[in-house]
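Presenting chain A:
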Amino acid sequence: MSDVAVEVEQLARRYGRRWALVDVTFRVPTATVMMVTGRNGAGKSTLFRVLATAIRPDRGRATVGGFDVVHEREDVRKQTALLAHQNYLYESLSARENLDVVADHLRIGRDGIAGVLEQVGLAARANDVISTFSAGMRKRLSFARVLLQEPKIVLLDEPYGALDPPGFDLVDEVIRALKARGATILMTTHQIERSAQLADLTLMLEDGRVVGPAAGRPLSGPLDRGRAARETAAEPAAPQESVC
Partner candidate 1 sequence: MLTAALRKELLLQWRSRSQMMAVFVFGAAALLLFSFAIGPNTEALRTFSAGFLWLGLLLSSTLTLAESFHAEMENRALEGLLLLPSNPHALYYGKAIANWLQLAVLGVALVPVMVVLYDAGTTQLLNLLLIIVLGTAGLSAPGTLYAAMTAQLKAKQMILPLLLFPLIVPALLASVKATSFAILGDPMGQATSWIVLLLAFDLIYWSLCGVLFRLVVEE
Partner candidate 2 sequence: MNQGVVTGGWEFVWAAYSLTAAMFLIYGVSLFLRRKGAKHDQRH
């Protein structure tokens, strides 16, 4: 795979009257972890849904794994997995059955399911119906769903959300495992200090625009990574007069 996993050029996406993404440009090298931060409504989730080809951009271009998100959606989808706000699960099915459905549609055998359930700590509740699951357990099952796809590019939207402290460790462990396997990981998060330990790059969004640091450039140094991240978050973004 080429050295650049994700490349985005002046991406824009509109929801009726509002431009959720106005002008986003960045590049993510392969096998790196990028942290995307920004207030609620900055466009983080929209960006991830565009990269995962769930929605089409209205303007601009993006390639994921070398494939265009608009014209080569199938190929993009083969390589990516999205952990979205919605957990993509069937309430009336059990944890194992949900993963059975995913495995059948991926046309890979069902043998990997037990291992993945074990990895996310849901082996004990495998046969319980999802409607009895707590938000944290659903997030763990969504993680299992991502792992089952063995993606090259992983899009994690708020991976820490609704998880308990052991869950945080699980997320870190999964991200390190995926990175070790050469996968590229993009994650949106509000826990900046914690994610900064893992992230090689950071990207800050505000009102659909990239506001810092300069897109795709790695942070100054490993030691002051936390401080730099906090600093960029605090730095008052140049006032953008947005027309919409």
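By definition in this document, a residue touches a chain if its C-beta (ideal position, glycine included) is under 8 Å from a C-beta of that chain, and two chains touch if they have at least 3 such contacts; residues count from 1.
Basis for inclusion: all candidates are chains of the complex that A comes from, given by their letters.
None of these values were measured; they are calculated from a predicted model.
Peer 1: Could you work out which candidate touches chain A in the complex, given the options 1 or 2?
Peer 2: Here, the candidate touching chain A is 1.
Peer 1: List the residues on chain A that touch candidate 1 in their complex, please.
Peer 2: Interface residues on chain A, with respect to candidate 1: 52-56, 73-74, 77-78, 80-82, 84, 86-93, 97, 101-102, 104-107, 145, 149.
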